[in-house]
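Missing here is one protein chain; the remaining ones are kept as they sit in the complex.
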Amino acid sequence: MKYAIEMLHIRKEFPGIVANDDITLQVKQGEIHAILGENGAGKSTLMSILFGLYKADLGEIKINDKKVVINNPNDATDHKIGMVHQHFQLIENYTVTENIILGKEGSFILNKKDASQKIKNLSDKYGLNIDPDSVIEDITVGMQQRVEILKMLYVDANILIFDEPTAVLTPQEIDDLLDIMRGLIKEGKCIILITHKLEEIKAVADRCTIIRRGKMIDVVDVKSTSQSDMASLMVGRPVNFKVDKKKAKPTDPVLEIKNLNVRNSKKLLGVKDFSLTVRAGEIVGIAGVDGNGQTELIEAITGLRKIESGTVTVCNKDITHLPVRDRNEAGVGHVPEDRQKHGLIMDNNLKDNFVIKDYYHAPFSKNSILQQSVMKEYGQKIIDTFDVRSGEGLNSLSGKLSGGNQQKAIVGREIMGNPKLLIVVQPTRGLDVGAIEFIHKQIISHRDAGNAVLLISFELDEIFNLSDKIAVISDGRLMDVVNTCDTEERAVGLMMAGVSSKGDK
Amino acid sequence: MRAKKYKELKSNNFIIAISAVVLGLLAGALLILLIGQNPFAAFWYILKGALMNVRRIAMTLAISTTLMLVGLSIAFAFKTGLFNIGASGQILAGGLAATTVAFAVDLPHVPMMFLIILSGFAAGAIWGLIPGLLKAFFNVHEVVSTIMMNWIAYWVVFYFVPAFLKGPSLETESAMLPYEKTLRLDWLTNIFDGSNYVNAGLFVALFAVIVIKFIMDKTTLGYELKAVGHNRYGAEYAGIKVNRSVVLSMMIAGGLAGLAGVSYYCGYSGKIQIGVLPTQGFDGIAVALLGASSPIGVVFSALFFGLLKAGKGFMSGNTLVPPELADTIIAVIIYFTATSVMFRKFWDKRFKKINEKHNVYKSDSNDIEEDK
Partner (left out) sequence: MWETITQIAPYAVAYTIPLLMGSLSGLVSERSGIINLCVEGYMLVGYFISALAISILQPIMGNAALLAGLIIAMIGGAIFSLLHAFASISLKADQVISGTAVNLIATSLTVYIARNVTGSGNISIMLGIVRSDVPLLNNIPIIGKLLFTNTYWSTWLCIGIWAFFWWLLYKTSFGLRLRACGEHPSAVASAGINVHKMRYVAVMLSGALGALAGGVMIVTYSGEFNGSVAGLGFLAVAAMIFGQWKPLGILGATFFFGIATTMGNVSQLFASLSSFPPVLFKVFPYVITLLALVLFSKSSAAPKADGEPF
């Protein structure tokens, strides 16, 4: 059996961790081969080795039975390997053409016209619908991804790697992408799909290699393997995806947003006439594709962005124009989207990070002098209650914790502050299943204690799992609010794409 | 029963500081060799020039005083994430204000000292306030704006001194301040054998170090400023007013440098010269960096650089080595502290071998790292 590409007994170590431990991957020509694993399992490392961004410590790579050496992306490109990265490698203020020809200009003096023509031809051939002269920052995320695909096609790549391609797409865009993949296979290419999304594997992959904690577990035939079997192999134990939760008992409104208008960084309206109510004892999840106003909405509520018009009230207190600290005191807690930028001060230890919202008042400080023993006691309580694991306990530098523990620290800090309104944005991004389950439990028990929770997530599963009500945002507008039990993913997906339940856009 | 746990050796600020100093001195030695002179002789003359007798020690202390205050200013700003390269201008502002007040007002010696200290601090604070406001509200990078403020101060002094503070003879400097209007103290001067330089600025500097250390370590203000310095986004998210912190930090840093100006122009010297941009403003950067921006580190660092500065004249008088050698050594030390990553890696590798021999590292933890 001749394989298009083989990675045999690959081992890659980073300081303190073995990312790939004797992994073997074999992909046939004309197949879509999925690599399934949790976040942190080692999938991206493996593909980075294939693409020449890392060098394996042990093992070899073969293409069509011949051993090859790949030291850098140029070698990979020479061997007709192409990669669409999870985080797009695109220059925002360059055009499509400029991005594609970067590194392959062909001559010292730029010739953009010929290149643009070639790109247009490729775009037409594969149905990608891209204008070569458009600027990257002006086109949608879905189109940007297709530019990444064009980059591969421009150099005649044959082995196409897709790294978590659907994280940023609406359900409809995901369908389009899967169609494009099938089209590419028809042209004789082979595809490696890195993902942790089981439905997509089921939809389009032929075989699937499962990786757990750096080791290869199994290679399964997708058609004959169930999603729950694949999930169990991925995690190492039987997985129950549904979260155990009682029915919600909502009472008084806690958060009331009325006719909110917020400008984004481009001075356009990012949030348009948005109104929403969240009651104590319920979880409202906002579903939407990243970039449709969620960021601006949350920044407006938490005080990080000015509000153009409209009001935000928390427990009947108008916080529309209050500074951040006053909102915190009014009972707003916030688990931010970017834990490294906003959630924690990476260079501070845990003890200092736990009090960052409260250090200035009693009992954490008296007459402007910090009360270290009080801080220590409080911090230890958070560590114990929320199982935050670290090398040196309270004295560990936050930057040294794993992503999961950083997130637990942030969630712990926010919940321990006992906010009447808890806002969580992408609370389980990049975390392994164990941490995800834990954090979901914490969010639900905060709701059960009689508080309001506003959840923003780009993973529909999470929205459906946790929320009692689902609000859909598209292009800054509220499309609809529905009870979770009264709807399902297809319908929500349509709304996310801007199709209202009344049928018009 | 477990054997006593061996403490893990890690590279730390002190080792990095020493490494930078050693490399700086090596570079200096190289430069001396290049012009055909003897490095050992040169360094020996520096030491002698600084420490040879009580009067020289006093001069060294007085020079270190100014450096300590400037270093403190810059270290303080660094902790808040700001680069105060405008210390020279703040020194001039502080010195000018203090001298002007001294000539304008008549008070007994001790109250006079407090008055000039206060005015120097205030003037320096104002000189730091402006770049602080520009940074907080207009996103103007403080390096460029403070350099502009340096030159504005330079020219203000250039014209103000001959116009208002001139002495009977010279056009290029102010009149000499009488004893009661300076930071000089008779009993201090007598301890040091009648030194022309030693002054109460030393106590001001040490007091400032203690106050700043207290603020940084124990108070809510210090907590806020450090948070902003590490990560202004995280601080903003938590409710800390970042703009206020930036402005306050530049004011305090400016004030400290203003104090340095008072210690220099009304203590070390008794007059203010025009046409000079005080090099202490840049030497202070070396002091802060070498002291790893910690107040105690600044004290030792200032003494070290004070020694170099005090001795360089003696060295160039007794050898053919130009005094700029000392400044070059200082600049090279700054360079190497900026590249401290290199030292950390070097020493970490050395320590890793020692640590491994003693089995310091635990077995691998259960946590998976983020997807790479």
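Going by the order they are written in, the chains are A and B; count residues from 1 in each one.
Following the convention adopted for this analysis, a residue touches a chain if its C-beta (ideal position, glycine included) is under 8 Å from a C-beta of that chain, and two chains touch if they have at least 3 such contacts.
Because the structure is a prediction, the values reported are computed rather than measured.
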Study note, to complete from the structure: Out of A:Pro73, A:Pro253 or A:Gly393, the sole contact with the unshown chain comes from A:Pro73
Practice item. Could you tell me which of B:Phe40, B:Phe114 or B:Tyr159 touches the chain that is not displayed? Key: B:Tyr159
Study note, to complete from the structure: In the whole complex, of B:Phe76, B:Tyr237 or B:Phe282, the residue touching the missing chain would be B:Phe282
Practice item. Against the chain that's been left off, what residues of chain B make contact? List them. Key: 31, 35, 83, 85, 134, 138-141, 143-145, 147-152, 155-156, 158-160, 282, 285, 289, 322, 324-325, 327-328, 330-332, 334-335, 337-342
Study note, to complete from the structure: Residue list for chain A contacting the dropped chain reads 51, 53, 72-74, 77, 83, 85, 88-94, 98-99, 101-110
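To be clear about the criterion, only the chains that are shown with their structure count from here on.
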**Study point:** Separation of mean Cα positions, chain B and chain A [Å, integer]
**Key:** 46
Review point. Chain A touches which residues of chain B in the complex?
Key: 218-221, 223-224, 226-227, 230-231, 233-241, 364-372
Review point. Touching chain B in the complex: which residues of chain A?
Key: 14, 16-17, 19, 38-41, 43-45, 48, 213, 302-304, 323-325, 327-328, 334, 336, 341-348, 352, 356-357, 359-360, 365, 368-370, 389, 391, 401-405, 430, 432
